[in-house]
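This is the structure I want to talk about, given as structure tokens.
Every protein chain except one is present and positioned as in the full complex.
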Amino acid sequence: MIDKRVATAAEALADVKDGSTVLVGGFGQVGHPMALIDGLIEHGAKDLTIVCNNAGIGTSGLPRLMKLGRVRKIVCSYPRTAAVFSELYAAGKLELEITPQGTLAERIRAGGAGIGGFYTRTGVGTLLAEGKETRDIGGVSYVLELPLKGDLALIEAWEADRWGNLIFRGSGQNFNPIMATAAEKTVVQVQKVHDLGTIEPTAVVTPSIFVDRIVEIPYAPPYQAISY
Amino acid sequence: MIDKRVATAAEALADVKDGSTVLVGGFGQVGHPMALIDGLIEHGAKDLTIVCNNAGIGTSGLPRLMKLGRVRKIVCSYPRTAAVFSELYAAGKLELEITPQGTLAERIRAGGAGIGGFYTRTGVGTLLAEGKETRDIGGVSYVLELPLKGDLALIEAWEADRWGNLIFRGSGQNFNPIMATAAEKTVVQVQKVHDLGTIEPTAVVTPSIFVDRIVEIPYAPPYQAISY
Amino acid sequence: MRSAADRMTGPGLDGRKAIARLIARDIPEGWHVNLGIGIPTLVGDLVPEGREVLFQSENGILGMGPAPDETLADPWLVNAGKQNVTLLPGASLFDHALSFTMIRGGHLDLCVLGALEVAENGDLANWSTSASDTAPAVGGAMDLAVGARRIWVAMEHTTKQGVSKLVRHCSYPLTASGVVKRIYTNLAVIDVTARGFEVIELIADVDFETVQARTDAKLHRKDVAG
Partner (left out) sequence: MRSAADRMTGPGLDGRKAIARLIARDIPEGWHVNLGIGIPTLVGDLVPEGREVLFQSENGILGMGPAPDETLADPWLVNAGKQNVTLLPGASLFDHALSFTMIRGGHLDLCVLGALEVAENGDLANWSTSASDTAPAVGGAMDLAVGARRIWVAMEHTTKQGVSKLVRHCSYPLTASGVVKRIYTNLAVIDVTARGFEVIELIADVDFETVQARTDAKLHRKDVAG
């Protein structure tokens, strides 16, 4: 019987290696896997590259991981959400690869879909295209962007089954479905695991093939819902 | 009030021009918009390029359109489904652009997503990569594929609302959701139009932004379900 | 009532709402629209009653409704500015890949963005104040700027220091080249045309010369050559 449930975040993350690239889902705090990030903090892995749209909020989760000096580099579109990031970056203690949000999403999708690279108009003629190949296709300028893959993806979904089919709530999809496709191991934090067959085949957003481990964390609202 | 419903296929297709590129959904007969193809036959447009995974089955629909001499070219992965195609192709009366199925899907998605081109391993070193740029990325060989867009997309969905949100049944998604994104005008044949709000926001597969016109055709099974 | 002088030194919330209301007035029924952070976000609540406009958020929402009462807000539903939002009947929810298919693929009729500077050729600078920014953040601005069919900018006409944000050439790093079609400020509504900035509407009691005096680029009068 296929059963991807594990009891704790610690167990789900036991084999994470130093130097890993970790894709972390969420947009703001919605769909952001706080319990798994706490697990990563506990685990102790260091020299990490974090791929996440934001750099976290406040002092828990990603900001704490950064503060503990465990993050070497962050790849994101909008890091200016946590004071810790700004301090460490200004002090030269954190590498930053800033990527337009749609390009970040498409690079992750490309990583999951076996695409070797793609051309986008986004960023052409700007600082963020510097050092990248640009190319004229049909009279339009494009920049070549390369895929992004993770050793590990940490994502949050609303509900699952033991095979790992996932559904999401509200705006909780965001980067999670594409990140699930783009890592060697995808670990999911869900609020409820249902019997197989409870989630309708047409309702599945992330098919089970993309999920490796499931940690059930009882129902709770997103860690923090802040307007800023 | 936004209302994309039109009464008939004829009305939905009134402005189709000769020489159009038409994306046609479906895999076999499932999700294949037979009523809209009949409308296109009635309309009389000629010199068409048809993009469809298969070349139809039997003598109705696409085979009839081809038989009437209205198709200049077909872009597909598996045309060997209709005798009419094979005859016309052998007689030099039909151009064929054969594309691996996954590359066909990705080219259509790229067309809809504003991607100027992408690199795939599919087809490298084969006849289907001849004349295309190949490139080494990270020690792996890829071939450059370009996006596919349509002047028109003809798709079939299961149910809709008046804004054009779509849901699909069974294996009826196939090429339909990506084709809906990749044409100037997307016309959908659905079996039922519901009140706005009946389809749950999380259940929507094709968001309304991608749909231009909806023709309601009462519930019926796919035109033909043949094993071959 | 706020005076013309107030509007020239920069609007408060009322002034920002006034800009947003003009934009809402000009969005036709049936358009699909993404709203940037700041003044643009205010547009969503100001569309005239009964006009169906579909607001998109890059984190995966199409069909956002009015801002919720704070106590009734669904914490799982936020917009690009991480504010709680509501859904209209007919809304849809999806992931970032499909969201940016909408954005990059040219499916949005309009995106309304804030700006640091707009140049008379339509260049937009709205993400960074220098190449050595201590904490650069671009979000979805670059994708939206090249992807939406039209870019309108909503901004105060000048900085707090009175420096024009409409310029001949951008001095800040670009978000995208030649993309802005129209600018709504506290002083005027200005189209970006082949000949440069063209004033199509003056706000309340401000006259053309006053707006020109506050603008670091030549303004043209609509329907007047030269």
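Chains here go by letter, A, B and C, matching the order in which they are written, and residues are numbered from 1 within each.
FYI, contacts are C-beta pairs under 8 Å (C-beta built on N, C-alpha and C of every residue); 3 or more make two chains touch, one makes a residue touch a chain.
What you see is a predicted model, and the numbers here were worked out from it, not measured in a lab.
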item: Missing chain: touched chains present in the view; value: A, B
item: Residue, one of B:28, B:147 or B:207, that touches the chain absent here; value: B:28
item: Residue in contact with the excluded chain [from B:80, B:93 or B:132]; value: B:80
item: Missing-partner contacts on chain A, residue numbers; value: 1-2, 109, 111-115, 161-163, 165, 181-182, 195-197, 201-202, 204, 207-210
item: Positions on chain B contacted by the hidden chain, ascending; value: 27-30, 77-80, 85-86, 89-90, 96, 98-103, 105-106, 109, 120-128, 168-178, 205, 221-222, 225-228
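Please note the rule applied: only the chains that are shown with their structure count from here on.
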item: Pairwise touch network: line, ring, star, complete, or other; value: complete
item: Centre-of-Cα separation between chain B and chain A, whole angstrom; value: 33
item: Euclidean distance of C-alpha centroids - chain A vs chain C, Å; value: 29
item: Separation of chain B from chain C, taking each centre as the mean of its C-alpha atoms, in whole Å; value: 36
item: Set of chain B residues in contact with two or more other chains; value: 113-115, 202
item: Where chain C touches two or more other chains, by residue; value: 93-94, 97, 100, 103-104, 147
